[in-house]
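Provided herewith is a single structure, encoded as structure tokens, for subsequent inquiry.
One protein chain is absent from this view; the other protein chains keep their places.
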Amino acid sequence: MIVAERKPLAEIVAALGKCRKVLVVSCSGCTAVCFTGGAKQAEVLASSIRMHYRVAGVPVNTGTVAVTRQCDREFLQPIEHRLTGVDAVVSLACGVGVQFLAEAFADLWVVPALNTRFAGGRVGTTLWEERCRMCGDCILHLTGGICPVTRCSKSLLNGPCGGAAGEHCEIDSSIPCAWIHIYERLKRAGRLELWQKLQQPKDWSRGNAGGLGRLAREDYSE
Amino acid sequence: MSSFKPKIIAFCCYNCAYAAADLAGTMRLQYDPCVSVIGVPCTGAIDLTTVLTAFEEGADGVFIAGCLKGECHYKVGNLRALERVKYLKRVLSEAGIDGDRLEMYFLSAAMGSRFAEIAKEMTDRIRGMGPLPLNGCPEEGEGK
Partner (left out) sequence: MGVEKSGRVMVVGGGIGGIQAALDLAQAGFSVYLVEQRYAIGGTMPILSRTFPSNECSLCNISPRLVECGRKPGVTVMTGTEVLAAEGEPGAFKVRLLEHPRSVLIDRCRACGDCAGVCPVEVPDEFNQGLAKRKAIYQPYPQGFPKAYVVDRTACLECSACEAVCKPEAINRAQKPREIMLDVGAIVLCLGFQPFDPTGLQRYGYGRITNVITSLEFERVLSSGGPSHGRLVMPDGKVPGKIAWVQCVGSRKNSDGQRHCSSVCCMASIKMALAATEQSEVAVEAVIFHQDVRTWGKGYERYYRRARDQGIRFERAAVERVEDAGAGQVRVVFAGEDGKTRYENYDLVVLAVGMQPHDDLPRRLNLKLTEDGFIATGTGSLVTSRPGIYAAGCCTGPKDISGTVTEAAAAASEVAVLLGGARGTNSNNAKHAASERDVRAETPKVGVFVCRCGVNIGGVVDVPQVVSEASKMANVVAAEELTYACSQDSQNYIKEVIRKKGLNRLVIASCSPRTHKFLFQNTLREAGINRYLCEMTNIRDHCAWVHGSEPQKATAKAAGLVRMAVAKARTLEPVEEITGAVVPSALVVGAGAAGLSAALGLAEQGFEVHLVEKSDHLGGYAARTYFDPSVPDLPAFISKLIDRVMTHPLIFAHLQRQVAEVRGHIGNFTSVLDNGDTIKHGVAVLAPGSAEYRGDEYLPGDPDVLTLSEMDSLLGRGKGNSLHNVVFIQCVGSRNETRPYCSRSCCTRSLDLALQVKVQSPACNVYILYRDMMTFGRYEKLYQRARGAGVVFIRFDPEKNKPRVIRNENNLTVSVPDHILRRTLIIDCDKVVLATATVPDDVKALAGLFKVAADSDGYFLEAHHSLRPVDFAAAGIYMCGDAHAPKTLEESILQAKAVAARAGAVLNRGVVEAGGVFARVDPQKCVTCLNCTLICPYNVPVIRERYSEIEPIQCQGCGICVAECPNNAIDLVGYRKDQMAAQVRALLRGEV
């Protein structure tokens, strides 16, 4: 899932500027799960915006609306009736959702309320961690299910480096060395030969260095 | 500022703080009538939005009072409430409202005099701060 964090209120209200009617749109997808983009956070943000402007002496009108997934146009259409007279929409979705919202309503001023951080998952009751950098060229079957691109601070494809201290990364001692873990897992699986095999550099053109990513269904052409 | 009549809401759990407020009554301890208690089963039940609503509707101060630490009838409800209060203090100050208008307290059912003290403490604190800055500005209402 996509993990995102709330922007400071100051940044959001700066982007809202003189907007007087604001709709805060939550997303019941990934950002709700990571506790930043759900209906509750939308209400808290709407309340913060109202209070901020009232303190400044210029009241604004705000409301909230929930969207199942902002990254699907079909889920966005039902909120159209709420947009009448709205000066700005604040989106609590990831960057994808914000853009889909903007695309769905051409004349709408859309403000992102979140910074999209990474693709990851929950590792503690209230802690999320990155697991995938979307390289488009997955090698997890060669690394014992541990991604060296995200979890090695240097994204080394052949490791470990010489800096691992104990079992920890020399760059950030709070994270375990991905390569030591890869080694341990492969050893347990009796497949150390995979570790000994030299990995060639990745083809980043399939990933986030290759321009606009696009994907079509193979069994269906529009 | 002498004409300022603060409005303070105290969210109290029935197990401890509400009982302490009852005891303050039994003991006839006097505090300012500007403090009104709303009972909840546990302070852990108090939603972020409920507290923000209180401020938006014009409360000059809010305090949440639960059981003593480690004595919550629901184990951790009061600690969850404490963390939410800390978070809400930041939310409030981000919006330009002094976070100290919101406070968390821990009480046992037997601490009637402490409840009266807290009521006084909060009343004095809020009087010192003056009216909630929102109370000078009419709101636009919510466009639902």
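Note that the chains take the letters A and B in the order they are written out, and that residue 1 is the start of every chain.
One rule holds for everything that comes next: a residue touches a chain if its C-beta (ideal position, glycine included) is under 8 Å from a C-beta of that chain, and two chains touch if they have at least 3 such contacts.
Note that the structure is predicted; figures quoted are calculated from it, not measured.
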Hidden partner chain, touching residue among A:Q41, A:T116 or A:T143: A:Q41
Hidden partner chain, residues of subunit A it touches: 26, 28-29, 32-35, 37-41, 43, 66, 122, 125
Interface with the unshown chain - residue positions in subunit B: 7, 9, 14, 18-19, 21-31, 33, 36-42, 44-50, 53-54, 57-59, 70-71, 73-77, 80, 84, 109-110, 112-113, 116
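In the analysis below, only the chains that are shown with their structure count from here on.
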Geometric centre distance via CA averages, subunit B-subunit A, whole Å: 36
Contact set on subunit B toward subunit A in their complex: 47-49, 52-53, 55-56, 91-92, 94-97, 133-134, 136-144
Subunit B contact footprint on subunit A (complex, rising order): 8-10, 20-21, 23, 40, 43-44, 46-52, 54-63, 85-86
